[in-house]
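Comments concern the structure below.
For this depiction, one protein chain was excluded, whereas all remaining protein chains were kept in their positions.
What follows is chain A.
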Amino acid sequence: MKSNRSTNAALTLTTLPEELIMEILTKLALPELRQMTLVSRLFGRLARDTHLWKGLFFTVPPSTGVPNSRLWCTTVVVNSKMYLFGGHTTQESTNLISDVKSDLYEYDFETRVWTPLDHEMGGKTEHKCVPYNNCLWFTGGYNGHDYTNDTYTFDPITRTSAIVQTTGERFSPRSALTVGIWVGKMYTFGGWNGFTRKWFNDVHELDLETKTWRHINPRGVPPVQRTSHASVIRDGKMYIFGGFSGENYLNDLWELDIATETWTDISEDSYGQRPAPRSRFCAAVYGDCMYILGGWNKVGYFEDLHSFNFVTKMWTKIDNLLGGPPSISQYSFSIHKNLLYVFGGYCSKRKECVNDLLVYRFPEDEGRGEAAAEEPPKKRSREASISMPRKMFEEVVSSC
């Protein structure tokens, strides 16, 4: 084949390989990229290509009433509003918990206004929260004096809080555990107690209807004890990744089948590069994938975003052509529509605790299964498939 390209007439940009067009597009500012989407189908697709956008976190422009900087608060979405509760700050540069927060905020995704809410719950940090029955369910954590094992609820509609009276065998007092919800039951795993210096690997179930705790003894070899790990629940299975065992930082991946109550170490049953051992990070599940961001391992902080696809068993480090994800730990995750929201945490670049609200758009090419998001994503409509939230986009554009 001897095609002499130079004799071809009217050679246009559209004949270039797409990766070369992408290189060119990385040099365009947002308003110019936007113009490109109106040029042709090809450019429209490329200008919205996930390679250009994925791995990119946007700072939601600060609005009124933003909660103070903090570590390890919880953010949970109920009825399309996000609720932030608790967390702590540390003494200077130490890890010592100094100020345990008891404030509760409601965040409106549309108006971006934070509203403080009155309640009667005591302060908590390193606790966890799940949404159920239009209420927030808080459990475990450190209250400034003690490690706890109580459970509170807050009803955002009636704006009332209560301590949940439970029966059965609940977990021992602890913080930095993980909690997930599956079919009306809450599942807890791991955590630690800083007074007794014990790290845990036990599993407990709270039936949120009968308010009955049950200590589960799953079959199989359990994961090693750990704290500040991450977990997600997807399709009847709870997955545990990483954490700190008291001795080592971990990057193992475990599956607990909730129906058969069986642990399986699936660390080696995966492809691609597993993220390095770490703790103090979160995981979120969207579509077929689990996403984990940053964290630390005592030596340093991670500045990376990884996904694990449960169908293909593939780990992928999500990079883009424009810059990496933020380098943070001890933040909180929540999902609203196809967006991942990240609040607070310790930013290693700024060497301080922050109160930024970051947003990350999940890649569109990873499918939209029954996500563990509070609201199941709607069927992909024409508009949804090109959704960069308009307000966010306009403000990003105007700040260019």
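In this section, contacts are C-beta pairs under 8 Å (C-beta built on N, C-alpha and C of every residue); 3 or more make two chains touch, one makes a residue touch a chain; residues count from 1.
Here is the rule we go by: contacts and distances are computed from a predicted model.
Student: Among "Proteasome subunit beta", "LSM complex subunit LSm2", "S-phase kinase-associated protein 1" or "DIS3-like exonuclease 1", find the name that the UniProt record gives to the complex chain excluded from display.
Tutor: Its record in UniProt gives the absent chain the protein name "S-phase kinase-associated protein 1".
Student: If the hidden chain were put back, which of A:14, A:196 or A:273 would touch it?
Tutor: Touching the chain that is not displayed is residue A:14.
Student: Please identify which residue in A:46, A:206 or A:358 touches the non-displayed chain.
Tutor: Within the whole complex, the residue contacting the unshown chain is A:358.
Student: At which residues does chain A meet the chain that is not included here?
Tutor: The list for chain A reads 1-6, 8-17, 20, 23-32, 34-41, 43-44, 56-59, 303, 322-327, 349, 358, 382-383, 386-388, 390, 393-394, 396-397, 399-400.
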